[in-house]
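Missing here is one protein chain; the remaining ones are kept as they sit in the complex.
Let's turn to chain A:
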Amino acid sequence: MSDTAVAATPQSPSGGSSTPAPAGTPVAPAPRSNQILRDILGGSVVISILAVVLALVAGGILIALTDEDVQTASGYFFSRPGDTLQAIWIAVSGAYSALFQGSVYNFGAVDFAKGIKPLTDTLTFATPLIAAGLGVGLAFRAGMFNIGGQGQMLIAAAAAGWVGYSFPLPYGIHLVLAVLAGIAGGALWGGIVGLLKARTGAHEVIVTIMLNYVAVYLVSYMLRTPGLLQAPGSNNPKTPAMLPTAVYPDLLGSSYNLHAGLLVSVAATVFVWWLLSRSSLGFKFRAVGVNPNAARVAGIDVKRSYVTVMLISGGLVGLAAVAQVLGTVTSGFSSGIDAGIGFDAITVALLGRSRPWGIFVAGILFGAFKAGGFSMQAGEGIPVDIVLVVQSLIVLFIAAPPLVRAVFRLPTPGVTGKKKPVRLAKAVAAK
């Protein structure tokens, strides 16, 4: 638009009339992503519930569209529209009923003990999701995006598993040590991220994603190398089975998969609740999360809190890996042990709005999706991908609260009585 070079503004030396520099040192707060976080987490419970409802509706439409009977019936829609509607009803209600029966109570079972099994499966699936969701949610509250659940889980699984199968130790002590090793492994992998952010200002999203790759290939390598994690006398990239002394005890006997990891996840939820709402440390985390500048001016060590929160966050994600290794898959694990939980945890944390009990409920809901998804596929022939689509849509709707508000005509919070600052697009408030 002009022949003048648009170069970086040269600042006049020594202050003078130049722009008042924003408060000195580079703490590297991420104001923009903080704002996004605030928007997402500021949504109400209502938004979360409506997002789930919307996602289920959209999922229902997908089920209907992909159902063969519906497609056939719609071929003669104008002569007998009733057939199409009926086919849609059968497809959608069948699918969601299978989802329910696969995740809560199976009405076709012979007795109550068998009928309730799906619910225990749901809780089993929920156990690691809750723990990892708490880890991700805690980081959210302190203004950090922890996308590194996968890597933290793998390292934690390696640590917990190694302790779990290597050392014959008495009951109790062994389990505790293995759990602690898992927490330490996750905390280590998370702590690296916090340290890098605090020391160098490296963005945690990039660092966590890259550390995921490092962990995947590191653990794969260890699983393929005899003397490290590979089971002796085997060529498979898999560890030996856990020693019985290191395994979470079953909660409801051996006919159910449910293990004591659930109690650990409940305890972790209580712990995070206490941390965030009752502890001095959590108070600082929250302050740093919403306004790192004010936190710094108030004497809170922002950098240290980045490190601390990532240590705890990684430790909680580590608990998820522990639940997998010592609870769900005790026969030894391979590199797929994280089962996508590290990423599902992000969804769980978002759906739970990063509140501990919200995450708990969201974790159970996602556990139900996992448990029910399989029976949906087995019983109704509906691809399990539909469940994944529903899960993804939930995130989408939560990440876009204005969309949900628009769909349900909800008022926008915080608009009334606030004057919006007017800014002209191109204008620059010079000096």
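The criterion applied here is as follows: contacts are C-beta pairs under 8 Å (C-beta built on N, C-alpha and C of every residue); 3 or more make two chains touch, one makes a residue touch a chain; residues count from 1.
In this text, contacts and distances are computed from a predicted model.
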item: Protein name, per the UniProt record, of whichever chain is missing from view ("3-methyl-2-oxobutanoate dehydrogenase subunit VorB", "histidine kinase", "Heme ABC transporter ATP-binding protein" or "Cytochrome c oxidase subunit 1"); value: "Heme ABC transporter ATP-binding protein"
item: Residue among A:His203, A:Arg224, A:Arg286 or A:Arg405 touching the omitted chain; value: A:Arg286
item: Interface with the unshown chain - residue positions in chain A; value: 1-4, 6-7, 9-21, 23-26, 38, 42, 278-281, 283-284, 286-287, 290-291, 293-301, 415-419, 422, 424, 426-431
